[in-house]
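Reading through the structure tokens given below for one structure.
Note that this complex is displayed minus one protein chain, with the remaining chains in position.
Letters A and B mark the chains in the order given here, with residues in each chain numbered from 1 onward.
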């Protein structure tokens, strides 16, 4: 098996996907993140681990929210951060993706945080950098098409570990638009890697990928059935554009069947936690009383997300 | 009387409006600003007061100019600054204002600088933060609808104090589109709080709010009459869109009646100062020879504005 994100010593060189990442690597990231949770609570929320390094947020797909999480993580590590939104710039001047990357690498970039609408773009960039610019430039996938969003997956793992401790006794349900969700893919790989015995996906058939069972999950189209006795519920964001297509009847109908309400939540274990990668569509995939309720750990995910991104960046920067 | 921006000890927790702010608090801000005026003239224009703090410029309404003043103030205090323009981002993804704020607070934001087209939005955010995220997150109103722009008001007070020393002997005229101006409102509150005995507003009836007299000001529709013997003239910006509505005849006509010319300026006291919050419409609300003339302190306002914003940020950060 090929590990394009590990170097010859088995150390993390890029973070492109959770798929195929050794369990020890995942655990090392989570352990490192733990130390950064404390940094964010300090008076001075800054450590000098990436001082003098140049981190480029290379966003080919606009996302202020995700860009902000990486920017703040990098700044708290004392890096210099450069934000590039590439819809309006060189891309429109006809420069190729790899020419852009070559240019920034020639400016002695240390790290690229890449978001791209095309699945695989960060892999392409990482391979190109390895081949042409040596081992000192790192790539973090901040979401590529429908493929992967590994830091979101890792922060979800961190959150589950924080609240549930032991992965090997858990039943986890992922609910909603699995078909279009890179978060779902990253979460499934993370959960499997960490030894979760039962991962369920719940959603209408139109929003479940064909053959999803082969990822080692149980499939439910009935949410009430699927939520029974689970320890963790991961709600997925439903993008409005899905409504406009033929995939779904209406937001109201979707909410009725797959929205997480207090009533449906009661079917899970009493201490089940509720997660959501955000931004939420309240009243579409989740009821406000659940989103803001005692079982919701949605804002903890955000907090841990910064620590996890700091962990990934500092590990890459040290390798 | 309720002071949503003061904590139990009467210290400034948020800066939302000058209205209702104790005179001592206003004076403390102005005194603190004085020390920062010197910082901007140093070789190294930086103090470490907000080192390791995360300041979020949360601009729901685009304003490069205002955003820049806060960004530079925060950077000179050594804070990490994150700029978020929220027209294109999560807002368009259907995330609510308060969900956005919750998310950023969960990233351990220390301070939000908020600009919003809706009056009251920064209050809503401040109350929400107080209720859900504790006393360590601060909000600065950088302009909300037609309501308030308190840092502009404070920098205007600083400027007047700098040039005129004693507020209790002054006659101040505010000229132009008072109806749509948050600056006018903030200035009136500031001047009243600091004991200015006579505040005048001058403008066409269509641009004066109904019942403005109840704010303790004298109303003039004739500019020549209104300017007589004043010590301070605060010109307001006339937004072009007003012209397109039915509120005004034409820019030429407006300038003739309410534009500040050398000739009209001569009616004020000989040592009267001329102020403008910028950006100016030369030839509409002010004649270039006045804007650039010896009585103009418009650029001093800008300089003092940085110091005042540093003062507000450092006071909030310390409380």
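As a convention for this text, contacts are C-beta pairs under 8 Å (C-beta built on N, C-alpha and C of every residue); 3 or more make two chains touch, one makes a residue touch a chain.
Please read these numbers as outputs of a predicted model, since none were measured by experiment.
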item: Which of B:32, B:206, B:221 or B:281 contacts the chain that the document leaves out; value: B:281
item: Contact residue for the chain not shown (choose from A:6, A:37, A:82 or A:124); value: A:82
item: Interface with the undisplayed chain - residues on subunit B; value: 40-46, 62-65, 68-69, 71-72, 75-76, 240, 278-282, 299-300, 302-303, 305-306
item: In subunit A, positions touching the absent partner; value: 51-54, 80, 82, 84-86, 88-90, 93-96, 99-100, 102-108
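By definition in this document, only the chains that are shown with their structure count from here on.
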item: Angular offset of subunit A relative to subunit B [C-alpha, multiple of 5 degrees]; value: 120
item: Distance from subunit B to subunit A - Cα centre to Cα centre, in angstrom; value: 40
